[in-house]
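Only one protein chain is missing from this complex, and each of the others stays in its spot.
By letter and in written order, the chains are A and B; residue numbering begins at 1 in each of them.
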Amino acid sequence: MLSYAIKRILAIIPILMGVSFLVFSIVYLIPGDPAVKILGQAATDEAVAELRKDLGLDKPFFIQYGIWLANMLKGDLGTSITMRVSVDSVLIPKLINTLILTGGSLAVCLIGGLLIGLLAGLKPYSWFDRISMFFAQFGANVPVFWLAIVLMWIFSIKLGWLPAFGMYDMRTEGSTWSILQHLILPSIAAASVSLAVMARLTRSSLIDAFNSDYVKTFRAYGISEKNIVFKHAFRNILSPILNMTGLQVGSLMGGALFVEVVFSWPGLGSQLYSSITGQDLPMVQAGVLFIAISFVLVNLINDLLVASLNPRLRH
Amino acid sequence: MEKFEPVLETKQVLQHPLVFDRKENKLKKLWNVFKKDKLAVMGLFIILVAAAVSLLAPIIAPYDPNISNGSKRLLGIGTAGHILGVDEQGRDILSRLIWGGRTSLLTAVVPITCMFSLSLILGLLAGYWGGKTGEVIMRLLDVLFSFPTVLLAIVVSAIMGAGVLTIMVSCCLTMLPYMTRVVYTSTVTEKTKEYIEAAKILGANKLQIAFKEILPNVVSDLIVYSTSLIGVAMVLGAGLSFLGLGVQPPTADWGKMTSDGMKVLTLGAPHVATIPGLIILIVATAFNWLGDGLRDLFDPHKRTQ
Partner (left out) sequence: MALLEVSNLKTCFHTSRGKVKAVNGVSFSIDKGEIMALVGESGSGKSITGLSILGLVPQPNGKIEDGKILFKGENLVGKGSKEYRQIQGGEIAMIFQNPLTAMDPSYTIGNQMFEIIRSRGKVGKKEARDQAVKLLHLVGIHEPERVLSSYPHALSGGMRQRVMIAMALSCKPKLLIADEPTTALDATIQKQILDLLKKINKETGTAILIITHDFGVVANLCDSVAVMYAGRIVEYGETNDILSKPVHPYTKGLMGAMPEFQEPGSKGMNRLIQIDGTPPDLIELPEGCSFFERCNFATNLCKKAFPDATYANDSGTQFVYCYHSKEVV
C-alpha cells in the first residue's frame, strides 16, 4: 500500500508539470506580444519593456517557462489586467467559494445518487426503479446551465422558496444558514449529471453483486439476507462507487463553472467568465491552474482511498 | 494450373449472387434485432428528424431567424403565427430553433467524426505497439484528463477567441482523450486473445495484425462510444455557446438562445430560455439511446438475452 501511495503521488508530478506547461503556453499561443497581453492594451511602453525583461522574453522558451514556474511556486501569480491587483488576492477567496459549491454538489450527488441507486437496485424492475431509471437516462445529458435556469425559475422566481442570486444575503452576510440556503439550488443543478450517473452505477453494481457467485454461495450456506446485503453487497459496491466519485469530480467542477454564471455565485467560474470576456490573461491562467490542480489533488486522494479498500493492493 | 483451382473456386463463391444475398440478410437480421430496441429506434428517429429539419431550415422555417421585430416582443407559447412565441428582440423562436439546430448538430458531429480516425491511430499505437511512443501518448492524455472538460474548452477559447471554430476545436480536444482511451483499452484486451496469437503463428506482421485483426474489433467499440459522445459534445458545445464563447449574435444556436433567454427570465418569459435547453436535452439523449442500442447490437452476449 505504501509503495503504491508513493508511486501514485510521484505520478502526479509529470501531470502537474504538463498542466502548468499548458497553462503557461496559453500566453504564447495567442498571437501578439506576451508582455502586452499580460499587462493589457493600456500599459505604458516602459512597463512593457520592464516586464519583457522580467519574463526573459529574449531567452529561450524553456527558460521562460522555468522563470514563470518559479514565480508561480513563490506564490507570485501576476497582476490582474482589469482589476490592477495581485491575482492571488482575488482568486483564492473565489477558489474557496467554488470548492464550497463543488462540495455541496458532491454531497447532493452522493446522497441522492446512492439513495436512488440503492432503492432501485434492491428491488429491480419495481415502479420506483423504472421511474428513477427513466429520469436517470435524461439526467446524464442534462445541460447544466439549462437545469440551473429551470430550477431558478421554479423555486426562486415562481415559488420564491430559495434565493436566486449570489452566495449570501447582504443583511446576514456570511452566516452558515444563509450560505446553505443559497447553496441548495446551485448544488442540485451542478450535481444533476453526476447524480444520474451515480444512481445508475449504484443500481447496476448492486444488481451485479446480487448476481455474483459469492452471493450465491452465501445464500447456499443459509446466510441471512440482511448480512448478504449489508456486509457483502455493500462492501463490494464501495470500490466502483468511490472510483466513479473520483471521475465525477471533474464533471461537478465543470458544472459548477456554469452554475456560478447562472446564479452569480462568486467563484472561479464567474471570475473566469468575466476574465475571458475582459481578456484578463493572468486571471485566466491562474484560474485554470487552480481548478486543474484541485482536480488532480482530489483524484489523488480518491485513488488512495480506493486502493486502501482493495485487499489486493493493501498487501 | 490445377493448384490454383481452389482459389478460383473461392473467388467464384464470393462473387456468387447468393453470397451477396447472405450479407444483405445479415444486415436485415441486425435491423430486425435493432428494431426491437424501442429506445434505440426512438433515438434514431429523433436524430433523423433533427437532421432533416436542420437541413431543410431555409425551406421550413416560417420566419427569418435573425430579423427583429420591435413591435412584437416576448410573446408566449401559442401566439398566433408564432407557435413557440417570440424572443426579447421580436424574433420567432421556432425559426431560431430550426436554424440553431444546424450549428448545434454541426459543432457536435464534426469534431467527433474528425477525431474518430485520430483516436483510432493513437489508441492502437499506445495499446498495441506500446513502448516509448505509447507511454508518451498515454502521459499526454493524462495531462488532458487532469482538466475538467469544460475547463479545457475554456482554455481553447481563451486562446482562439469566440467562434464556431473554437467550439469545434474545444470539442475535438476534450473528446479525443476519452475516445483514445476507449480504443486503448479494447486494443489491450483484444491483443491478448488467442486469435492474435494464431495470426502471429500464421506469420502476420505487426502492421497486419493491428489493422486486419485488431482494428475491426476495436472499431465497433469506438462507434458505439462515439455515438453516445456526440450527445455529450452537443451539451458541451451548447454550454460554451451559453458562455458566449461560440457563435456571435445574431446567429442562432441552442446554447446561445438559452443564455439570451436567461436575461428575460424575470420578465415572465421562461420559455425563451427553457425551450432550447429542452431540445438540447432531447437530441443529446437520443444520441445516447442510439449508442446504447448499438452497443447491445454489437455485443452478442447482450443480444441473446
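Going forward, a contact is a pair of C-beta atoms (placed from the backbone, for glycine too) under 8 Å apart; a residue touches a chain by one contact, two chains touch by 3 or more.
As the structure is a prediction and not an experimental result, all values here were calculated from the model.
Asks: Per the definition of touch given earlier, which of A:M83, A:L162 or A:I223 contacts the omitted chain?
Replies: A:I223
Asks: Can you name the residues of chain A that touch the chain not displayed here?
Replies: 124-125, 211-214, 216-225, 227, 231-232, 235-236, 309, 311-312, 315
Going forward, only the chains that are shown with their structure count from here on.
Asks: Report the inter-chain centroid distance for chain A and chain B in whole angstrom, where each centroid is the mean of the CA atoms.
Replies: 24
Asks: Could you list, by residue number, the parts of chain A that touch chain B in their complex?
Replies: Within the complex, chain A contacts chain B at residues 14-15, 18-19, 22-23, 26, 29-30, 137-138, 140-147, 149-150, 152-153, 157, 250-251, 253-255, 257-258, 261-262, 272-273, 276-277, 281, 284, 288, 291-292, 295-296, 299.
Asks: Which positions of chain B touch chain A when the two form their complex?
Replies: Those in contact with chain A are residues 139-140, 142-143, 146-151, 154-155, 157-159, 231-232, 235, 238-239, 242-245, 255, 258-259, 261-262, 265-266, 270, 273-274, 276-278, 280-281, 284-285, 288-289.
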